[in-house]
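Okay, handing you the structure first.
Only one protein chain is missing from this complex, and each of the others stays in its spot.
Presenting subunit A:
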Amino acid sequence: MADANNGRIEIEGVTKRFLTPSGDVFTAIKDVSFTVEPGQFCAVVGPTGCGKSTTLGMVSGLDKPSEGTVKVGGKVVDGITDGVSFMFQADALLPWKTVLANVALGPIFKGASKAEAQARARDWLRRVGLAGFEDRYPHQLSGGMRKRVAMAAALINEPKILMMDEPFGALDVQTKAIMSNELLGLWEQSRPAVLFITHDLDEAVALADKVVVMTSSPGTVKAVYDIDLPRPRGSVQEIRFEPRFLELQHQIWDTLREEVERAYARTAGGPTEEGKAA
């Protein structure tokens, strides 16, 4: 707990291999190294299946690297990392609990009393603009509202690291923009380090301080870009028209396009296509 305020993530030479059901060894990511400073918003972009989610799993401690180390706050990750919250593309809300009970889970797991947990959950629901919806069940809410609940549930424990695995991937464009703005607003209040996985490059550039581009499988770090757009950035819809945004976006897309095309050829063309290319 001495490092409670230090959310520095250091990923050093991490390789992760899986055994496929047919007995082959599949290398998901290979020799990945990058660092996320405390309070930094880091986006990871890359083609489908480049091991982005695998990386998150290892930072959270749900998974162990085959080689290399993952350090959080200077300590090697072993077991579930303390002070981490997760947000997934799919809802990770419990459908049998009300909105209030879902958000209150974080404090309850940390040992808070039910009354205290509910009081804090109420406060967080108000912050994400869902006051009055405490007694609803998740299925009674719209997709955007469920995302707000998930956001409150992820932030209520005041994590030093927030990990987001394509959190807004399933939303429509308008809702996605609204949610991105709200995320930035909430993030600027408590400033956890964020590891944000997406395949939407615009989203990555608009939100992040740093963009890590990964290659397709096995996933490796191809390039790291610092996004020097000033903060607070305001609306993500408007920042898209700024010259600096476009410049960075083009620059990163040039790097990313090659990988995306390679990954696409692999999945669309099948193994014969790949054999010819090799």
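As a working rule, a contact is a pair of C-beta atoms (placed from the backbone, for glycine too) under 8 Å apart; a residue touches a chain by one contact, two chains touch by 3 or more; residues count from 1.
Just so it is clear, contacts and distances are computed from a predicted model.
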{"item": "The complex's invisible chain, by UniProt name, from \"STAS domain-containing protein\", \"Membrane associated transport subunit\", \"ABC transporter permease\" or \"histidine kinase\"", "value": "\"ABC transporter permease\""}
{"item": "Full-complex contact with the absent chain, from A:95, A:132 or A:243", "value": "A:95"}
{"item": "Identified contact with the non-displayed chain, of A:26, A:109 or A:264", "value": "A:109"}
{"item": "Absent-chain interface as seen on subunit A, which is shown", "value": "57, 60-62, 80-82, 84-86, 88, 90-97, 105-106, 108-110, 137, 139-140, 153, 157"}
